[in-house]
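The complex appears here minus one protein chain, its other protein chains still in place.
Let's turn to chain A:
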């Protein structure tokens, strides 16, 4: 390609043509291994996934797969179980990520700035321990908390309040709470960093002007950390959309389909019903949901500022 280009442009002096190319190659060469690895291990599997989504590949029970065009996607939109999973995914994401982790993380970060050092360290350590625990371990912990003979019911029983099997009666609430419990630390860290970056003079002068706590929060703090809010919301949402182990350990998407979010639905179709092609198509649709959320957040972050 470069040879052809060189042949067509004889007017330019040789050195002038060669130098930029060599520089370009030199500049690019340290990145080459990384690029190759990325293509191989990231773009490769993603491309393969996209391909599989258009076939009827199965895990077992099938001699060879064939190309089926958009059949998997048509099937998804006609499948009440899929629509149910989309709704539950949105509920789960809004409850646990946008309302739960995000708000609670901001509140904790704000409160911890005022707290004494021991309280700060203790709270921080606790919240972060929940975050660092592997997803599946957190899932089992929360399972034993919500289960019929679990901790929550023991406490309620002790207070003479009615008990119930939370995983059965309120499965989406239970898994959402679990996700908040597990993921709040991330928001807290982001917001701690953002809050400490606000110059104290700004807050002080607002205080001198007589602005109350709520006014300061609304007019000073939130606008000043809006970029962090956007970043945090985006990362949180993407992470929450793909939560699988937590829900699988706690409810397996049940009872019935009442906590079957998209990742659980996808696993159910791809591995339990062995419809790998269909499951992969659902995965692509999940990717699309994530992309929509990301675009919305990016727009929010870009405006004014």
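Here is the rule we use: contacts are C-beta pairs under 8 Å (C-beta built on N, C-alpha and C of every residue); 3 or more make two chains touch, one makes a residue touch a chain; residues count from 1.
As a working rule, contacts and distances are computed from a predicted model.
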Just to verify: the chain that's not displayed, which of "Sugar ABC transporter substrate-binding protein", "Acyl-CoA dehydrogenase", "Sulfite reduction-associated complex DsrMKJOP protein DsrP (HmeB)" or "2-oxoglutarate/2-oxoacid ferredoxin oxidoreductase, beta subunit" does UniProt list as its protein name?
"Sugar ABC transporter substrate-binding protein"
Write down which of A:59, A:87, A:202 or A:298 is the residue touching the left-out chain.
A:59
Where A:49, A:128 or A:235 are the choices, the one touching the absent chain is A:128
With the missing chain put back, which residues of chain A would touch it? List them for me.
58-63, 112-113, 120-121, 124-125, 128-129, 131-132, 134, 148, 165, 167-168, 185, 189, 192-193, 196, 252, 254-256, 258, 271-274
